[in-house]
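In this view, the complex is presented without one of its protein chains, the others remaining in place.
Per-chain residue numbering starts at 1, and chain names A and B are given in the order in which the chains are listed.
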Amino acid sequence: MSHRLSGIAAQLYDGIKHAPILSPHGHCDAAWFASDQAFVDPAQLLVMPDHYVFRMLYSQGVPLEKLGLGGGDYDPRAVFQCFADHWHLFLGTPSRVWIEYVLYQTLGVDPLTPETAQQVYDQIAAKLATPAFRPRALYKRFGIEALATTDGALDDLADHRTSAAANWGGRIIPTFRPDALLDPTDKNFARNIEKLAQISGEDTGSFAGYLAGLRNRRAFFIKMGATATDHAIEVLHTEWVPKSEREALFQRVKAAPTPADCARFYGHMLIEMAQMSLEDGLVMQLHAGSRRNTNATILDRFGRDMGADMPVATDWVRGLEPLLSRVGNDPRLTLILFTLDEATYARELAPMAGHWPCLRLGPPWWFHDSAAGIARYFDSVVETAGYYNLAGFNDDTRAFMSIPARHDLWRRGVAAHLALMVNKRFFGIRDAEVLADQLTIGLARKTYRLEP
Amino acid sequence: MSHRLSGIAAQLYDGIKHAPILSPHGHCDAAWFASDQAFVDPAQLLVMPDHYVFRMLYSQGVPLEKLGLGGGDYDPRAVFQCFADHWHLFLGTPSRVWIEYVLYQTLGVDPLTPETAQQVYDQIAAKLATPAFRPRALYKRFGIEALATTDGALDDLADHRTSAAANWGGRIIPTFRPDALLDPTDKNFARNIEKLAQISGEDTGSFAGYLAGLRNRRAFFIKMGATATDHAIEVLHTEWVPKSEREALFQRVKAAPTPADCARFYGHMLIEMAQMSLEDGLVMQLHAGSRRNTNATILDRFGRDMGADMPVATDWVRGLEPLLSRVGNDPRLTLILFTLDEATYARELAPMAGHWPCLRLGPPWWFHDSAAGIARYFDSVVETAGYYNLAGFNDDTRAFMSIPARHDLWRRGVAAHLALMVNKRFFGIRDAEVLADQLTIGLARKTYRLEP
Partner (left out) sequence: MSHRLSGIAAQLYDGIKHAPILSPHGHCDAAWFASDQAFVDPAQLLVMPDHYVFRMLYSQGVPLEKLGLGGGDYDPRAVFQCFADHWHLFLGTPSRVWIEYVLYQTLGVDPLTPETAQQVYDQIAAKLATPAFRPRALYKRFGIEALATTDGALDDLADHRTSAAANWGGRIIPTFRPDALLDPTDKNFARNIEKLAQISGEDTGSFAGYLAGLRNRRAFFIKMGATATDHAIEVLHTEWVPKSEREALFQRVKAAPTPADCARFYGHMLIEMAQMSLEDGLVMQLHAGSRRNTNATILDRFGRDMGADMPVATDWVRGLEPLLSRVGNDPRLTLILFTLDEATYARELAPMAGHWPCLRLGPPWWFHDSAAGIARYFDSVVETAGYYNLAGFNDDTRAFMSIPARHDLWRRGVAAHLALMVNKRFFGIRDAEVLADQLTIGLARKTYRLEP
């Protein structure tokens, strides 16, 4: 980067680095804010819940048991030492960038090396024992203006209620994630629909009652502060099943569905969800293209979300056509798309977002939420979708401590991208400053309907 | 970009910025040059015919009716004001770069803002009323040496004839686009084949007569100056249907074809077209991977080409293998490929163009005809295909006024790319200057057989 270019980037970054943080999509636990208890230990803070971290260690031959995973007792000092011993594996990864930010900016500890691991452990543990490092205090110190969790549709949201009742000044809101009620391949699908009946008071034995039950839960989530739903699907498929077939299909998928039945049903229900969004205003999020649990051995021993989910190619154009052809022209709908297939950025997603009024593009997701990933994202989407069809940033993390680090990486990426554009004379510094602000927080507030 | 790098780029750009313009593929209307009437108003000049413009506005909630589309009366001042009010949406897009060039370089008007919209409107309208802004005058001022339109195979090319007869000094040539006669999914397919009989005098009731009719039309286009054909296909498929099956297949696709019949027939006809090119020398163009009219609501209300065509993934290697295995080694054939799937640049297209004598790669097409798109194109294709398997540039536009702007964006991209290569010591400035000239006009002249 030339002097001129890095000068512009620095100027733009200075203007946004202290902006408030909005976290409209992620996987933090509302219980942290309900109870406000201290984090347990450095291993549980930085290593054990972070699938980016333990997947890398596992890929280099470290058994997951050595990282305290799989249940049972663990020695947090030994876990932390193991992590430090393999710290060089993370060179070049966003995980290293994030964790360095947490260690040196947020926690203010000494440089981490295999030799200093126990000393750094002690320093972190000492911090965690202070009131300043409790969840609510950190929330305020981080400058968060709202934080959305992701919650099963049957969740009673008790922790959200407790947190809100404590009136501590934070805004912790739920997100409606109904997949376990929509996707017949979920092994508890039929049981979940029975639970829906109990919780909603609707007779979910019929398709109409099932829809009523879902409406009931959406209304409850809205009452608890939700502004959005979230869906995940491996192979994107939407389909509007004719009315005459729905009841029979519903009964089949509860009993003995074929794979084709399952795909049709879930594909239909995504459209039903979009239609409910027209009525109740919940922003819809769609995460497509992650093949879950590809390592059966790890799944059996350690459960889900252990680093073995893998991206696959996604056909957004054909996959979403039935949904869009029903609801895509309706200005009441906002549908945010997240992909793991970067080949679709310029080929499909930017052209689609540059046409359909309902569509917004989510930020780089998961493996692509990195410096180069962010650069590729801007490079590929902006020229066709512009900036105003983007959904801004969300950190999508369950690692609460890393939230400022992740937003900081994004903000640096925004500044670097906009500086390039100014240097190429696409626009001047004034426009760049407005866009920097939009990409930092403005677009996320508007897209997720979370204006303060 | 460092000083050294931008210095080389500037030197290369200086050498090509005033080169003549060759426009060997595009969608201008020959009638403009036949009648040489003034453009109607600023809205019809810049907003209403440009699907890049109205698709972006539509994606942000502007109804197409507000842009004067859909037929009926419209208020050009209101349309232009609406466009100006949303001018910020185009930040970062090539549309903004092109339109700024048109406004400030070609038309020489004041900066466009929501506040200045009416004043700018007046300035444009005043220009359009002068003889210097009539089509023929602009053609000369733009330094165009030839401009190809795209014309249905049944077109009588009356406007081309009128323009040529006027002997005004411009070279407006047709391009043979026979898809409506080849693709059985065209809803007028059978009727078109009857028209072909009337126009060509051949009995198109038989497959042999149908081929003769097509040959007749190709000869007519050649007589009118055509040097190329053009084809579009969503899912690339070519197939050499055995002789014994052709007549029956031809009869079936005219009557009640299955989707498989349609794909086979069109796939076979692409090979027939390539074979006719061996005889008559027409350069063949193939645009693959655009899924047309994905928004049924817009199609019903506003018709085709309203911004809802979306790119899909394309398999060039398998899709083209049957065609290439019949004619690909014949030095008489030139076949230019255009893709909307950038993942195929390095994976398929560059390796194919670096082997088959007939193949040339078209420039970045449609959504990829942008600064970053051009950079990705060079980055992905040159190392395997070299420069001499590229077809040079074509603007592919129906926005006549923007032609210099589009060629200028390409020329800047050429200079930026070649400067990078010089900086990486791939070659020196002398070679770069030769390549700059080739990419600006030499390769296009040669590939399209349009040497002056």
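Just so it is clear, contacts are C-beta pairs under 8 Å (C-beta built on N, C-alpha and C of every residue); 3 or more make two chains touch, one makes a residue touch a chain.
These numbers come from a predicted model, not from an experiment.
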Selected residue (touches chain absent from view) among A:12, A:28 or A:56: A:56
Full-complex contact with the absent chain, from B:196, B:352 or B:371: B:352
Which of A:342, A:395 or A:408 contacts the chain that the document leaves out: A:342
Options A:227, A:370, A:384 or A:447, residue touching the unrepresented chain: A:370
Absent-chain interface as seen on subunit A, which is shown: 1-3, 55-56, 58-61, 88-94, 96-97, 291, 294-298, 307-308, 310-313, 340-343, 367-368, 370-373, 376
Positions on subunit B where the hidden chain makes contact: 2, 5, 313, 315, 317-318, 321, 324-325, 328-329, 331, 343, 346-348, 350-357, 359, 379-380, 382-389, 421, 423-424, 426-427, 431, 435
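Keep in mind that, in the parts below, only the chains that are shown with their structure count from here on.
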Intercentroid distance (Cα basis), subunit B paired with subunit A, Å: 40
